[in-house]
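Once you've had a glance at the structure underneath, I'll fire off some questions.
As you look at this complex, bear in mind that one protein chain is not there, while each of the others sits in place.
Presenting chain A:
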Amino acid sequence: MFWDWDFAISITPTLLQGLKITILATVLGAIVAAVLGLVFAILRRSTNRLISRTTGFVVEFIRGTPLLVQLYFIFYILPDFGLRLPPLTAGVIGMGLHYATYFSEVYRGGIESVARGQWEAARAGNLNPRQTWVHVILPQAIPPMIPAMANYLLAMFKETPLLTAITVMEMMSQARSVANTSYRYVEPMTLVGVFFLIISIFSVFGLRWLERKFGGRAR
């Protein structure tokens, strides 16, 4: 097996097509995860034991089962119950839901790191729960979470090839489809690795920047 530049160049546009889907799935999945994760974290802190216990169970359940199994459920089994999602939507929901449980733990850590006195001060200042969260707790809890969140974002990005199983044509699927007709793995797989690496390296720079800007600083 040797490296064939002409072949590598000829398949690059196809792989870039896949890369677009990979990035799209990651970004949309991250948005779902960030929002849902916050909801999980707040519900878990609810003083109503029924709500907090149920949320806790759901989070542990999702966190304790593999993403691939969840994707199969969402894509192949939910249609039996009348819910038929397009592949990309199913993938975004699957990844978003899965990572929401990790994100919720990050949020929990961030929220718990806010000094108890802040809660007491908010109550003393006669703020209602919404004001307490929006103006006191979250502004202090979120900045220290950013590096951990960015790490999960990167992990999510690298897990997108799992979406092949539910027929999403992301970069890995495109590479395999190229290999299927050319019988060559060297170029497609190397290029997929390189593209992932390039994006990851840029993300790491971005991550460092975020860390410098927000890391550990309490407002």
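Just so we're on the same page, a residue touches a chain if its C-beta (ideal position, glycine included) is under 8 Å from a C-beta of that chain, and two chains touch if they have at least 3 such contacts; residues count from 1.
Heads up, the rule we're going with is that contacts and distances are computed from a predicted model.
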From the names "ATP synthase epsilon chain", "Ectoine/hydroxyectoine ABC transporter substrate-binding protein EhuB", "long-chain-fatty-acyl-CoA reductase" or "YIEGIA protein", which one matches the UniProt record for the unseen chain?
"Ectoine/hydroxyectoine ABC transporter substrate-binding protein EhuB"
Which of A:T12, A:S52, A:Q140 or A:S177 touches the missing chain? It is A:S177
Which candidate, A:V59, A:I74, A:I93 or A:M169, sits in contact with the chain we can't see?
A:M169
In the full complex, chain A touches the hidden chain through residues 1, 76, 79-80, 84, 164-165, 167, 169, 173, 176-177, 179-181, 183-185
